[in-house]
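Handing you a structure now.
A single protein chain has been removed from this complex, and every other one stays in its place.
After this line comes subunit A, so read on.
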Amino acid sequence: MAIPKRKVNPKGETVISVSGLTPKAARYSRIFDFLVVAAVVPLFAGAFHLHVMLTVGDWDMYVDWKDRQYWPLVAPISMIMFPAALQAIFWVNFRLPIGATVGATVLLITTWLGRYANWWIWTGFPFTEGVPSQVIAGALLMDMALIVLRNSLFTSIFAGFAFGFVFWPSNYSALAPFYLPVEHQGMVASLADMIGYTFPRSNMPEYLRIIERGTLRTFGSSVSWVSAAFAGFICIFMHQLWWQLGRFASQTTFLKNGDVVKSFMGMKSRRAS
């Protein structure tokens, strides 16, 4: 079957010519676009990484914290927040369905930057101990759902759930080797646990106290899918909540200044003029 030719621009017009901008105006518009991107990317990278570190950082920092019970639950719940807000900012204002993916990608880049410059060079933790989580797969699903559904509520319901649910399987391929069982002093431990025993940290006692409460230790199994489904359920609500927060954050409200402040800052009052 022959593919019909697309009539993209029958008059041969370009976006610039339709906009009516002079070449110089177009050049400065591009410079301005670059500045906006340069303002957005590092800001969201810094704020998102800080948010993840201080809410679920311990699970994200160490491979032996990545258990089957809490890690697949708390990590996606925290990590959907900024991508959902960025999705709202990019989609509502610019109709760009890239917000979630941008958020997930800058997070992974900045996380690895820290892993290399701080964890490896400064304190000598091996990369195998500091494998971070990634949410790019879930973020792609969120952006794709937004393109198809074009509705934040349905995106929350379907893609919010998908984001939480795919977190475990999309990270499993990178972490599977660390779940292999090994014998340690007559006991069964995971390879991740062995790396943790070799490179002790100050948060280890808390780690043991907090997560080794269940019956299956750190080995993933069918119970991991229970955590994934529960995470998906919570992520539905988190997505909608943070979508609304993203909309709030991109509002253009000015609170009116009084005459005194305005004249103080350099604006002549009407009475004076």
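Some points to look at:
The definition used in the following text is that contacts are C-beta pairs under 8 Å (C-beta built on N, C-alpha and C of every residue); 3 or more make two chains touch, one makes a residue touch a chain; residues count from 1.
Definition applied: contacts and distances are computed from a predicted model.
Among the names given as "DNA-binding protein", "Phenylacetate-CoA oxygenase subunit PaaI", "assimilatory sulfite reductase (NADPH)" or "Methane/ammonia monooxygenase subunit C", UniProt records the absent chain under the name "Methane/ammonia monooxygenase subunit C". Contact with the chain that does not appear here is found for just one residue of A:36, A:153 or A:176, A:36. One of A:18, A:147, A:182 or A:267 touches the chain omitted from the figure, and that residue is A:267.
For subunit A, the residues touching the absent chain in the complete assembly are 20-22, 24-25, 28-29, 31-32, 35-36, 38-47, 49-51, 53-59, 61, 82, 85, 89, 93, 110-111, 113-114, 117-119, 121-123, 125, 201-203, 206, 245-246, 249-257, 262, 265-268.
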